[in-house]
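Of the protein chains in this complex, one is absent; all others appear in place.
And then subunit A:
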Amino acid sequence: MTTALEKTTAAKDRPVPGTPLLEVRDLHVEFKTRDGVAKAVNGVNYSVAAGETLAVLGESGSGKSVTAQTIMGILDMPPGRITSGEILFRGQDMLKMSGEERRKIRGRKIAMIFQDALSSLNPVLSVGYQLGEMFRVHQGLSKKEAKAKAIELMDRVRIPAAAQRVNDYPHQFSGGMRQRIMIAMALALEPDLIIADEPTTALDVTVQAQVMDLLAELQAEYHMGLILITHDLGVVADVADKIAVMYAGRIVETAPVHDLYANPAHPYTEGLLRSIPRLDQKGEELYAIKGLPPNLYKVPAGCAFNPRCDAATDLCRTESPALHQVTDRDGAELAGRKSACHFWKETLHG
């Protein structure tokens, strides 16, 4: 069954695992609305290598989805506006490409999985048609060939009785199955990079685990880069290689996943980790970070997190911290660890 898919894999120039795939540099995005200018993304930097999983973590409104939409080129402009920055895909700045060049990248090189699979699938077209569309549009296959490929893909993402269900409509599938179909659509052309925007939020917990496992497995198989956008710390722990924590449109901390869980270097990350319910806390009140996420129309001066931070000083209220390289107690650099806190040393070692 998989021979046709394997053939295309071999034919495609695939990046060697570990080579940089996507690099976002100092990206700024704002939205012009009636109420003023909302600064949604304020200097985001992150990178993903082939075969690597980057989890982007943050509350609603932290700019994680806007960054993803900017990478995909599906940001609504206007009201959105990219004020500065670069998005390098295999060394080329996508923001300088023409619309047609970018369209050719979408689906073929970079694909996206959306949060709500029901609303992301066209209700009037059958699932097989929508899956097959990928092959018809991008590879010019005939209707029959495309359908065969669609069935193959549905098998791939373990949809039972794929051949019988290929003509069904999205509403006839369960939530987990629909998300599998979304994954299949994203995988169809074996892109180098997949961006998954909260792929499991709309699913219940057991199905979440199945979908995440499937995603991780397929990623390993195809050596794709994966950007996993989520606000769920539990989802991240198992599958991600590294984490970027976003707050008010900035990256506040990046770290390999286990280091971050073990020992955060930013008070916001610390607060997030403390708010996870734990079994040994039975009967105690859950911790919550005080205050509210910042209003993007007027992000606080200095460190955006300062009004909610217990350790905030006058320095935090006036000066915006740079993304510092984090070191251990002896001053040796910790690989991949950065923190945008003036007092990262105190947070990490204190």
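Note that a contact is a pair of C-beta atoms (placed from the backbone, for glycine too) under 8 Å apart; a residue touches a chain by one contact, two chains touch by 3 or more; residues count from 1.
We adopt the following convention: contacts and distances are computed from a predicted model.
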Next item on the list: Look at the options "Fe(3+) dicitrate transport ATP-binding protein FecE", "Homoserine O-acetyltransferase", "Multicopper oxidase domain-containing protein" or "Peptide ABC transporter permease" and return the one that UniProt uses as the protein name of the missing chain.
Entry: "Peptide ABC transporter permease"
Item checked: Omitted-chain contact residue, chosen from A:Met112, A:Met177, A:Ile289 or A:Cys309 -> A:Met112
Note to self: Going by the contact rule already stated, which one of A:Met72, A:Ala148 or A:Leu296 would touch the omitted chain in the full complex?
What the structure shows: A:Met72
Notebook entry, point to check: Touching the left-out chain: which of A:Gly91, A:Pro123 or A:Gly331?
Noted result: A:Pro123
Next item on the list: Against the chain that's been left off, what residues of subunit A make contact? List them.
Entry: 72, 74, 103-108, 111-112, 114, 116, 119-126, 133-134, 137-138, 167-169, 172, 182, 185-186, 188
